[in-house]
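Handing you this structure, nothing more for now.
All protein chains of the complex are present and in place, except for one that has been dropped.
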Amino acid sequence: MVETLEQFLPHPLLAIIMHAALPMVIVFPYVLFAVWLERKVSAHMQDRLGPMRTGGWHGWSQTIADMIKMIQKEDIVPSRSDKFLFKFAPFLAFMGAYAAFAVIPFSSEYIGAHLDVGAFYILAVTSVVTLSILMAGWASNNKWSLLGAMRTSAQIVSYEVPTVVAVLSVIVATGTLNLMTISEMQTGTIFNWLIFSNPFLLIAFVLYFISSLAEVNRTPFDLPESESELVGGFQTEYSGMRWGMFMLTEYADMLLVSLLGSVLFFGAWNSPFGDFMSGPVWGVFWMVSKGMFFIFVMMWLRWTLPRLRVDQLMDVCWKYLIPIAFINLVLVALWEMLF
Amino acid sequence: MKNPEEIYAILKEKFGEEKVELKEDAKVVPWIVAAPDSIKEVTKFLRDDDGLDFDYLMCLSGVHYPKDNSLGVTYHVNSTRKKHSLTLKCIVPEDNPHVQSIESVWKTANWHEREVYDMVGIMFDGHPDMRRILCPDDWEGHPLRKDYKVQEYYRGMKVPY
Amino acid sequence: MDLYAIFFYFFGLLTVASAFVVVFARNIVHSAFALMFTFFGVAALYVLLYADFIAVTQLLVYVGGILVLIIFGVMLTTKVFSVEVKTGTLNVLPATLFTAIIAGMLIFVFYVTDWNIIPDQEWDTTVYGIGALLVNDFILPMQVAGVLLLVAMIGAVMMAARERSKS
Partner (left out) sequence: MPELRTEEMTINMGPQHPSTHGVLRVELVLDGEIVVDAIPHIGYLHRCFEKHSESMNDYQQVIPYVDRMDYVAAMSNELGYAIAVERMLEIEVPERVEYIRVIMAELQRIASHLLAIGTYGLDIGAFTPFLHCFRDRERILEIFESACGARLLYNYIWVGGLSHDVPSNFKDKVRDFINYFPPKIKGYNDLLTYNKIFIDRTADVGVLPPEVALNYAASGPVLRGSGVDWDLRRNDPYSIYDRFEFDVVVGKGEMGTVGDCWDRYIVRVREMEQSVRIIEQAVEQMPDEGDVKAAVPKRIRPPEAEIYARTETPRGELGYYIISDGSMSPFRVKGRSPCFVNLSVLPAISRGSMIADIVAIIGSIDIVLGEIDR
């Protein structure tokens, strides 16, 4: 795809930048939509209507208005904070989240970087978000923020293990780390999807989904923010667009794990109806709808469940998810050997 | 179930008339006045005696009696098992307001006594943490005294608005 | 100057500059965060050398693991709740000597080495090669490393558990 762009643009560097910026076209409108959707989903679960006024139909432009408001807000930097790190952390967070989109195959024709270590790369690059949260928490010079940051890092580092092992199950089954190749392997009908190809991959998916919830700090694992305990966790001192960047990161991360989940288990950009409604453009549609479905499930869980305590969170990870994940990995490998 | 007169009889036998005194002419319910330096023993006895079994300190309030130039502490105690209750009082002079703390008898007295100290200015001897509770630590005066005058300035802020 | 060179110099500069910050920053938390950019730069240089697997491993291990650990260590050991986490300069003379010796050795190696320019060619991915080598030729070292890490992990758990049971 870079080659196509190079034909129209004066300099190859421009083509590369254009190519790299393409996921933005999906991520930004998605975040605006997802925040609106979160409000609507929560509202309807709680017998409310949610935003109804802004923009007319069901308040569709509420988040756009909010974004404009946030940009206009005064940029408050606490006087005793570490100014540079405080200002830099939100950007680093978004960088980490966005960099991971480079290897997501949005359709059969578009992938940011055709990397042979795609799945591995995503797991590596998302750790930048952890660092940025630590940075934000420490630079705020606020005890609550630091506690939140500590919790986040402990949580993300722990839950990385079951996530990686669950992803590894898929790698064992497919024999490649390249996400495009994994997607292409699932072409055909819905039964070619990896989740239906191996019963243990179904367990792997459940593990993946639970631990990815923790990776992106969503309820019931939203301890880093945990409004009722830590005020706002690492983002307590943030306001305006810097806070908005964290929000953007959170939703971008949600999309990322949902897309990765659909690539690894649910046939990526493949249509569930075989050849019907398939093709590069439909690919984007299927990819995004699958991602949105998992995001909806995440919202559903968020507005249903209470929050775990920090020791229970660690218990869930180390005592249940990790042993199950490892046993499951062996079973996946056995199944692949036998059938 | 015992009425105040019966309880008084038991207390008089135990502590003697100089320590406890019954006010029978009081309206609604009669009360017992105890000496401020023996209130701890009296309440401990009330709590531990099998026949009385007062396990519940309902209320502890401080009152200023400007007519007699004295301050008072009123204890309302109750027994959840024997189902009787009693009003107990300590009267101390305004210029030397010291009462024994009963925090060790009923833990709930801790905050109540702090409140009385804060509002009326009675010192409780033997209290582990005698600080103001509702007003700031450096507030002047005790607001519930009848002759209380609000201070003009608190940390540079004008107080009477 | 082609794109490759631009990227190379950019990442080379990033690596060196942030390494300088690591050494000279007065605030050790700043040092720790600057270390992240050094690791990034190194990872990017690996990418430019067509060593994608090593690059990603670099990110995963150093940025995701070791750096988080370092920052945790920094935050937990010093006075956490103030931004002034300052370091002083210690042992100037031994450090200078030591650095000079290492620098001399490196420069010596640079001069002695017979640098070959390999003609540009289409590079294949390294993942399969590394995988095959790890499970065929180097299976024993890999297993030994695994056992070592396991022992270290059990040791860490033991230490933490002892601490807990005492309190």
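As written, the chain order gives the labels A, B and C, with residue 1 at the start of each chain.
Here is the rule we go by: a contact is a pair of C-beta atoms (placed from the backbone, for glycine too) under 8 Å apart; a residue touches a chain by one contact, two chains touch by 3 or more.
What you see is a predicted model; the values in this text were computed from it and never measured.
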item: Selected from A:D222, A:E237 or A:D253 as touching the chain missing from the view; value: A:D222
item: Options A:M67, A:L308 or A:L321, residue touching the unrepresented chain; value: A:L308
item: For chain A, residues in touch with the removed chain; value: 42, 45-48, 143-144, 147, 219-220, 222-223, 226-231, 303-312
item: Interface with the undisplayed chain - residues on chain B; value: 26-29, 55-59, 61, 63, 74, 76, 80, 83, 87, 106-108, 110-112, 115, 119, 132-136, 143-144, 148
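In this text, only the chains that are shown with their structure count from here on.
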item: Rounded Å distance, chain B centre to chain C centre (Cα mean); value: 69
item: Distance between chain centroids, defined by C-alpha means - chain A, chain C (Å); value: 27
item: Residue ranges of chain C in contact with chain A within the complex; value: 3, 6, 27, 29-30, 33, 36, 52-53, 56-57, 59-60, 63-65, 67-68, 71-72, 75, 80-83, 125, 127
item: Residues on chain A engaged by chain C in the complex (per definition of touch); value: 12-13, 16, 80-82, 84-85, 115-117, 120-121, 123-125, 127-128, 130-131, 134-135, 138-139, 141, 143, 146, 150, 153, 157, 160, 177
